[in-house]
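What follows is a short report on a single structure.
Selected chains only, in their assembly positions.
Which chain is which? They are A and B, in the order written, and residues in each are numbered from 1.
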Amino acid sequence: MTNLKVTVWNEYRHEKQNEHVASIYPEGIHNAIRGYLKTFDGFEVRTAVLDEPEHGLSDEVLNGTDVLIWWGHLAHSEVRDDIVEKVRARVLEGMGLIVLHSGNGSKIFESLLGTKTGSLKWRDDGEKERIWVIEHGHPITDGLGDYIEIPKEEMYGERFDIPAPDELIFISWFEGGEVFRSGCCYRRGKGKLFYFRPGHETFPIYHHPDVLKVIANGVRWAAPVQGASLSSGRVAPLELRN
Amino acid sequence: MTNLKVTVWNEYRHEKQNEHVASIYPEGIHNAIRGYLKTFDGFEVRTAVLDEPEHGLSDEVLNGTDVLIWWGHLAHSEVRDDIVEKVRARVLEGMGLIVLHSGNGSKIFESLLGTKTGSLKWRDDGEKERIWVIEHGHPITDGLGDYIEIPKEEMYGERFDIPAPDELIFISWFEGGEVFRSGCCYRRGKGKLFYFRPGHETFPIYHHPDVLKVIANGVRWAAPVQGASLSSGRVAPLELRN
């Protein structure tokens, strides 16, 4: 089996602008995630960030990526439309996409789902989140217990403006009284898309063992499948007329 | 427009065995719901209970019912299999079915969904429930705010062993830390099925205005649609062979 090629994309601004965030993620959120994924055989992991040329997502990188992980927040609007369109095309051709936390407001997530995915309730008071598993037989939940508990998180609350997920695998409970669809799987074109909610930059979420486990499971789940060949456009009839 | 014929079915045992329940529902849960539905034009509402002959669900009653509301808890096993099968057949032919609270463990709910629908977490400590609206454009949520709050309820927690709903319209938050898919819509055969979670017998849930509103909305949503005609069995080809 060949290695799965993973690219972890990060906006990488908070870490450079905010000392507290930098203390949690000294090499950036992308490298925290990459560091974990590298502990497994079978993943080949690189990173890309907003301020690199082409946001680090050249054709060569994109064509060499099986699964793309996306974290953004402050600077969604700075992501170039032509690159968003290339990412979208790659997903429809089969590349997996994992969108984390505030990536819900990214252009790529909105363009693939069609709704105002940035719309939700929020509150960054550092409250408890309990992420309940809804589909216990789903590969993304492999190795978890009944729930994941995160002591301090930003709250996201419904209504989250997404199309009903093809598979809803996690629902979050928040101390302040809200709920959220925190694990949402979609199939679009030949590609698979997984939205996973946790991850505020001011908390050490990407050091939490269960959060990292879900991301690794998500990468495996979102990996491209060869599938069937596909043609389109004008075609001759397969049957003769009566 | 002709009236919608609604039958409210209740096991009707708690109310006769427990003074506290009787004080909340002196004429039974079925009559509390019937009393509310009767305040609207367009509903024609009768009741049926377990201890009547054929559980009050004769062929005549079932054939004259557009939407059946079901509340059961203690005595699921006493419901006759042949009557469950008749109810199931009527749903597949187009009768709406609204299953309330502990009706999740009923034979009719399990037979239509196929999973062990009685399986969930629970705790009857009388804690706060907040039922969040997930689909704001759905007719069953008509006239609600962002959520329904119930001061004291029995908790039901995930994982609830149901097939993923065709439409998930409510998710509950519980004070004790759990979440639950509390409003689940299904289409089975020509019929529509709505599961609505609130309703423990020891609390005055069926006097709560928003809970009652949802039940009335659910009845309207689940009403039969004439739809298309349907045939099955051996058929002659529609096309000549080449």
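FYI, a contact is a pair of C-beta atoms (placed from the backbone, for glycine too) under 8 Å apart; a residue touches a chain by one contact, two chains touch by 3 or more.
Note that the structure is predicted; figures quoted are calculated from it, not measured.
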Self-check item: Overall number of sequence copies in the complex as this file defines it, 2 displayed
Solution: 4
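Just so it is clear, only the chains that are shown with their structure count from here on.
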Quiz item: So how far apart, in whole Å, are subunit A and subunit B when each is placed at the average of its C-alpha atoms?
Solution: 36
Practice problem: Mind listing the subunit B positions that touch subunit A in their complex? | Solution: 130, 132-136, 146, 157-159, 164, 167-168, 171-174, 177-179, 181, 239-240, 242
